[in-house]
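Only one protein chain is missing; all other protein chains are in place.
Chain IDs A, B and C follow the sequence of writing; residue 1 opens each chain.
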Amino acid sequence: MSDSLQIRLVGWRVRLPRPRIDRARRRALVSFALLLLIWELGSTSASWLGTPLPVLGRIPSPTAVGTVWLHLLGQADYWGSWYQSCLRVLLGFTAALLVGVPFGLWLATNRLAHGICFPVFEMLRPIPPLAWVPAAIIFWPTQELSIASVIFLGAFYTIVTNVLGGARAIDARLIQSAQSLGASRWTVFRRIVFPAVLPSIFVGMEVGIGITWEVVVAAEMISGGGSGGASGGLGFFIWNSYVGGSYPQIIVGMLSIGIAGYLSSSAIRWAAPRVMRWR
Amino acid sequence: MEMNKKKQKNFVNKDPEITNLASGMEVQGVAKYYGDGPLRRTVIEDCSFTLERGKVTVMIGPSGGGKSTLVRLLAGFEKPSAGHILIDDREVQRAGPDRLVVFQETALYPWMSTEENVLFGPKAQGVAAGTARARVDELLRRVGLAGFRDKYPAQLSGGMKRRAELARALANDPAVMILDEPFRGLDAMTRSLMVEYYAELIEETRTTHLFVTTDVDEAIVLADRILVMSHRPMRLISDIPVDLPRPRHLLDVIANNKASDIKRRVIELIHLEVMRSFGGRTSGMKSTG
Amino acid sequence: MGQSRGALSFVDVTKTYRPGDEHVRAVEHCSFDVPPGEIFMIAGPSGCGKTTLLNAVAGFQGIDAGTIRLDGQILCGPDRQALPGPDRVVVFQEGALFPWKTILENVAFGPIVQNRLSRRDALEKARALMADAGLGGHEHDYPATVSSGVQRRAEIVRALMNDPTVLLLDEPYRALDRITKSLMHESLLEIHARSGVTILFITHDLEEAVFLGHRVAVMTARPGRHKQTIVIDLPHPRDYSIVTTPRFRELLQEVSDAVREEAVRAFAQGDAEGGLAVVR
Partner (left out) sequence: MAAPATGEPDELELIAYRLRRWVASPRPYLALVGIGLLLGFWYLTVDLLQLPRFAQMPGLPAVLHEFLSRNPDYGTSLFTADYYQDVWASLRRIAIGFALATVLGVPVGLMLGWSQRFREYVFPVFELLRPIPILAWVPLAIIMFAGSETPVVYLTFLGSFFVTALNTLLGVRSIDRRYLLAAACLGARPWSVFRHVIIPGALPFIFTGLEISIGIAWFSLVAAEMVSGQYGLGYLINTSYTQVEYPTIVIGMVTLGVVGYGTSVLVRAAGAALRRGHTRGG
């Protein structure tokens, strides 16, 4: 049946999936242009309207942000901030993955471990990761470690929850048929449970990496900004720009982190089908 | 499509005698209920029958009656609440060591290729790689999937998936093969081809089979004996022998008078049961037979 | 026999799909007539365009050439796509009862949204129709909590609430087990005996085609053309014991041979769903 199924409800057309690609792209461009236009007019309204608009009036205009960004592209410490933040995200996220997946699988397969650890896990989960920042600063010797520990926490909860969810959703018949074919517990785990949970691990990773970026920005702002350490990173870059009064750089920092976050989740989306060739 | 009549003689099991590996099974007064207190539900009530060694027993009854539960009890996935299930006079332990193989629809592992799926059983039981691979090649060729060996289940059609599942079950030389509505969900055309195809397969393997279905024609083409089961709580209503010559074809069931008599008897028994299962709320429906 | 309206005539109907760049001709020069008030079965191998014809009548899709007429008026043609409406109601293969409405609200849905009846009258008529179809007692159940047999019958009653000219059934009982299927057959025959609505019924199951149909149209393998229409002269009302009578077995033989030829060709073209490679 053709994909672009069209229903003509009485007097009103609903064209269902797969719109023509060119029209969609055209409309996206129109909306971006509109957004930039409103932003530009809004923020420069002070000059030709006399009084700045209440909210929009206070933020720097796209042209200002554009020029600053171009200038920054040549700066070493701009890319230094990128490097710092990406490094922290990578370390914290990988640690969360290496600890979270086995822990999740252990809870999923061992009833006793689940009985004891899961209630505690659930009890601590509502505490937002950022509430741990002060405690982490006290506990860990260096600034770096305390930020990394909070990042770890952010991603850890998401990964474990998804792994547990994935393990619980496995079709019992897959495990039963393996047993009926004489597979040992270890074979069942290695060749049935783990591959079956893999898709939810990837979902956990994609959501986890998003949260990691949220946390790294905050941790850098709170700890970096707070004690003035030269911890760097995009979060600190934004906070520093705010404190230093160069507002356009704030928006450059925001968009940069947005891009960094988008790139990391699309990297995971790109990797998933390669690892799970059967999808 | 005229099924290729020429018999393939070089299959591993030369003589059509019952393979010495096959075993009989005995179900004695088995009952099964779930939950207790207000939530108690009795699914099977005092069910007794035997699975003759090397013969095909077909179990037919209304859906939701408890047949799948009985399959799980036979396979050792669950324990009966009462009564005993014996394989060669030994209580059933777990599926693996008793070489009880359960054929479950959509139980192919999506992340393994067709060959890996069929290899899974022999490999899990530690069969030497060489012999395992040889046996699997032979089976894949016999089910007509030799060309699809490294395709993933998602790339196979419904009929092909069923045949891959069949090959995987047979790869283990099962003492008893339990099939729970294996051809459900296939369109009628593929289903009839698969039934005939499976009838020939039984001819050659001669192992003990329990075949669960709701399709009368399937039952008559495959069965040495038909067990007609009641609605929930399930019990055995009637045990009908089917001594038609083999190999049988679906068209025989339509043309042959003996087969039609059996078919009419089974339909009448089941209709009576189903009427009760609808709990008489079918005032609008003419009760038949 | 049955009502006088609901006569369908397909003249030289052609439809081509263009998934991506290549194009697939589903139906080509397909012509046949459906007399009013009858249960008209369409059987054929998978991929022979059965569903395409049904979607064209229902108004979900257009056709590239030829015309489809309903009681003489043009329903759709190359330039005119039919509008979906309560005169041609479809019952889908996997069922489409709204899970968030009770069975009664589902059945009364049509007249209410068309503002044909007040909510009270619609619910009352729905209750009566459900009782007739043996669904009494299920009024306030939600679809997810009832058996698939009850769901199927409820969906047909929901269609009949709108007194449709044609009832379009797209393999409605495919997902059911054989025993529930035979019950559904008897219930459908009964409903048809009472309402006399024209039924266009698509199926793979040949025994179902012969048992239910007044006529069985056999389609060729893709691109689908009308091969032949076999008249089923079994007496009405029919019940399940007819399945073992000689006349029934003869008709089933005739239909099976006609369809099997096409199944082989469909298979050769790689259309067959079963894709059973010729073994050995």
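Heads up, the rule we're going with is that a contact is a pair of C-beta atoms (placed from the backbone, for glycine too) under 8 Å apart; a residue touches a chain by one contact, two chains touch by 3 or more.
Everything quoted here is computed from the prediction, not taken from an experiment.
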Study note, to complete from the structure: Which of A:Ala64, A:Val160, A:Leu181 or A:Ala218 touches the missing chain? It is A:Ala218
Revision key, fill the gap. By the document's definition of touch, the residue of C:Phe109, C:Phe211 or C:Tyr240 touching the omitted chain is C:Phe109
Check your understanding: Out of C:Asp79, C:Glu94 or C:Asp233, which is the one that touches the chain we can't see?
Key -> C:Glu94
Study note, to complete from the structure: Omitted-chain footprint on chain C covers residues 58-60, 84-86, 88-90, 92, 94, 96, 98-101, 109-110, 113-114, 141-145, 158-159, 162
Review point. In the complete complex, which positions of chain A touch the hidden chain?
Key: 5, 7, 9-12, 14-16, 19, 23-24, 27-28, 30-32, 35, 55-56, 58-59, 112, 115-120, 123-124, 126-135, 137-139, 210, 213-214, 217-218, 221-222, 225-226, 234-235, 238-239, 241-242, 247, 250-251, 253-255, 257-259, 261-262, 265
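In the analysis below, only the chains that are shown with their structure count from here on.
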Revision key, fill the gap. Whole-Å distance, C-alpha centre of chain A to that of chain B, is 49
Exercise for review: Name the residues of chain B that each touch 2 or more other chains.
Suggested key: none
**Study point:** Sequence positions of chain C contacting 2 or more other chains
**Key:** none
**Study point:** chain B-touching residues of chain C, taken from the complex the two chains share
**Key:** 45-46, 131-138, 147, 149, 174-175, 177-180, 182-183, 186-187, 190, 203-208, 237, 239-241, 243-244, 249, 252-253, 256, 259-260, 263-264, 267, 272-280
Check your understanding: Residues of chain A touching chain B in their complex?
Key -> 171, 173-174, 176-184, 187, 191-192, 195-196, 198, 276-279
Point to revise | chain B to chain C touching residues, read off their complex | key: 1, 3-4, 6, 8, 62-64, 142-145, 147, 156-160, 163, 181, 184-190, 193-194, 197, 213-217, 251, 254-255, 260-261, 263-264, 267-268, 270-271, 274, 278, 281-286, 288-289
